[in-house]
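I'd like to ask some things about the structure below.
Only one protein chain is missing; all other protein chains are in place.
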């Protein structure tokens, strides 16, 4: 441990809604009981390693803008250690219970896979010490199968089986490290599992490769006794033109196809939903309906920009109905809200990292409080139940019964002239506004 | 039969690529042999009833612009008969083998479902006579479950079971009419099977209703001995905010969920692919890879407009690679290319209907000829095969073998340093350009 | 006057933030003083005639769902009078100060332009009586130059000069009616002033026609002594593929080109901003910067749907920063917030119209209160001023001075190595959240 990176700033305090202190929580109070559960346990917030510690502030048109000592040229391992200390300083000052990482965030690429593996092993031992020292836990680990040029044409879906094997090496090690560190989930994001052009792509082969790879991961999880959840993170595009894990519904079909529905769930990212042409609430609702909801990458996109802007969430009014839906479905189990979010390229001061996280955390906390008030009120829930009440009645039960056939239903229908009922959308939107 | 609607115009002739006659085919030659099959049998083109005969040229900001005698006020059944004659005149003058319809295109709404059913029955008998007289066949029928106000909140997914029963009545009758008329497919487009707001929607219930409804349709198909294909037409949105049959991959997951994968295929519309953020080629390739490709609604969208513009296809260069893919997968079986396309609102003359179809038909024919040249050349196919050749080698077969596990694959990978190979996208794009 | 359409409902009361009455205002209190001005005078809210009174609940895939007695077949003028009474009942029960109309909302199409003109004249006299009786005022009038088939290829930009003349007739009458009724603005929305395909379009001619038409409108305004503001409403597309009044910046260039910058301002619609790929705040900020801000059509689009959904606003957090910007620029003058918003097609009960307006009005009122708190706090304003402070210093004044040339500026620059400063985006976003 060296000196503080966020010098002069202590642990972020809770000061309540009226505080004007920009580095205090106005809503996030970990121990506050909300619907019978601690706020911290509702939200299970994690800080991510890559955006906050590893990204230099570059974009496709410009070099990095951040002055982070550990990004200079020099001893890669020493810098990785310095970065690790700052990561735990950040998580600790924010008072968050969890963090998340890619293998390459923690252990640098040392040239060969074997040397890289060795360094990663040593640095994950050091991670274990940091966890021990701070009490911070690992929400999930993952393997970076997209930055190295070898993965330019995919990892599991690469036309070259050697690359598939390299990917297996990284995932095995990252999964085992996650297990060793007590991680409660393991994530696969297929950033290059897709295509740039269909002209050179054998879709059937690539899907089968991906299904086979995932099956091996699931089998290995059981073999080593990892009890966490395996999560796929859908994203429709970027970096490739099209990615196979396009959205929640697509991932569901993929899991069904390869017999993995009971084994794998989804890690839903807000901005990825946006890129897929869905609302975040849609993706969560779909995952809950299909029984594959797992965890959340909390961020936001820019509705006018067609790429992954990965901004910190800042609109509690948008998140509250989704949190309500999640709470009413039983809430998070192994999942959490991971800040897969990055500060803007112009936010060059260390303190900007704190502003961003404090704002994002408070947005989640405030949305939770709104959702809890809606849950306690119960009006929304009752409205939906009443709208579908006919299906619990005689006709509804008959029509949905196993013996029902089209001809019988049709004969019933011929004599009917159902009276349309208002969908009440505006009234319900106003109702939500009473609670946000 | 009364006088011709397209007065003074006979059957559209084939005149070859150099013709300057705007009402002649330059590429469409039904009997020309292409890769051992008649062009007509490759393309199986259908003219649709609704856009060409039923739509008055209205849009959300303006009234109809078309002067069609059968759209005036008056005797609905007589007008339906006049419209039917014009429909067969159109199909006949174009020389197309197929047509398609919704129940309400053929038989008007007479108020009650029973009266509507009776008129529909009589008019489908008249359709049979028209088919008999002209030799035109039915590619598919479908039921309009979206125009009547009773379906404003969905048909099978309506919160009111009475509406579900009405939908069953319509689908039973439309399916049986299709069967009677020798139709080779039956389509379900879930235009209102979706939601306008999640706030009033029980997603789980609605998906189950939809799955149950579709299962009943499949069971009824077998009961009445209909051997055609049941098709779902994906569309992501419009008229609702979100439709459940979002895209091909979503429909696949839905079919898997309700055990219908072997029974139901997809009818892919080009413009619906665009609205879902996919290329048409992607949707076709995905359906082929997942084994659910059925048929095509041939049209195009406007890449700058976010709604279903349903324009006639006019770019053979874009369609050729998709046709190649389809041909190499064995080509159409029961499916066809249905012109679910409408002329522009300013195209108010009857002759515009002919220009539009002639252009669309020639675009398909030209694309087919380009695809055939590519298939005969074989370079694209060979390039893809070579790119994945490693998977047919020892390492590839071992890694994809059933006994393979992650640890073994990982150990293999640790010692490798695969050499990246160029994806050759630009060269392949140029190669395609040699044939279009 | 006949019986109430919104039977059993009186004037919507203000009941404060804690009210659970869905038909009461929680924030809208017309006489409340906010930054020294009455809330009503800040917002100048108008109810629009067309969406609320004239639209039957149809969409491109389905017929009308609303049961409005005045939309039945029958005496068009009598129905127009009934509709007018309901319009004033609605505005009155909502307690709004303003309304807005198209000529054809008020007076039906009677076949010929002359007959239509005569009926419009009589009905606008009746409008004057309604205004007199209720105290409701006219925010603006406009002419519907898009619904009638004669305008299918544009009004002022039509290839047929006869249509241009018809448009002139409608605009003259609508402008004079607006003047007679004491309207404080007159709006032109060029819904069909655009193109469906460039292949048949002479862009230069059409732009010149549009510039000439607008110049005549401005000249006529002065001739008749109308002192209200002429407003153009930008929209990028829909119903046409492309509309000339694409967005605020495009309209500015158009006004400059035809020498109309001092004479015409913009009426910015939220959903039109969305369709143009802009945030509403961007369009307002741009109009303020260019000196052409006029008025607002308050609604919202659906970020996942690519057409004009025209929903009622319901997110005060999104509107507050825009209102702050507007207030700090001096606030509204002749303009207002017009609810160019429609209820959903499933919202079929009269009461849904009230829910929608109450929600929208309260959203604006709440956003105003948030904006006022931000204005009083002043932190945002100060932050921006400090960020640009260098431009008020010696170097800044010198570089922006009239005598400055590139070479001198360049020589200055050569010796500099400016220190980047954080843009503080996250901190500022959090700051806004303190007030919403």
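In this document, chain identifiers A, B and C correspond to the written order of the chains, with residue numbering beginning at 1 in each.
Keep this in mind: contacts are C-beta pairs under 8 Å (C-beta built on N, C-alpha and C of every residue); 3 or more make two chains touch, one makes a residue touch a chain.
Fair warning: this is a prediction, and the values are worked out from it, not measured in the lab.
The missing chain, though absent from the view, touches A, B, C when the full complex is examined. Of the candidate positions C:173, C:193, C:269 or C:308, contact with the hidden chain is made by C:173.
When the missing chain is restored to the complex, the residue among A:147, A:204, A:334 or A:379 that touches it is A:147. Considering the whole complex, the residue from B:252, B:312 or B:391 that touches the absent chain is B:312.
Set against the missing chain, the residues C:48, C:123 or C:290 yield one that touches it, C:290. The omitted chain makes contact with just one of the residues A:19, A:131, A:204 or A:304: A:304. Mapped onto chain C, contacts with the missing chain fall at residues 112-114, 117, 149-150, 152-153, 159-173, 175, 196-205, 207-209, 212, 216-217, 219-220, 223, 236-237, 242, 246-247, 249-250, 252-254, 256-257, 276-279, 281-282, 285-286, 288-290, 321, 325, 380, 383-384, 387-388, 390-391, 393, 395-396, 399-400, 404-407, 409-418, 420-421, 423-425, 428-429, 432. Remark: the residues of chain B touching the chain excluded from display are 20, 22, 26, 65, 274, 277-279, 303-304, 312, 314-318, 343-344, 346-349, 352, 355-356, 358-359, 362-363, 420-427, 429-431, 433-434. One chain of the complex is left out; on chain A, the residues touching it are 57, 59-65, 146-149, 151-153, 191-192, 196-197, 237-239, 241-242, 275, 302, 304-308, 344-346, 348.
Note that only the chains that are shown with their structure count from here on.
Averaged C-alpha coordinates put the centre of chain A at 36 Å from the centre of chain B.
Chain C has its Cα centroid 39 Å from the Cα centroid of chain A. Shared contact sites, meaning residues of chain A that touch two or more other chains, fall at 277-279, 420-421, 423-425, 429.
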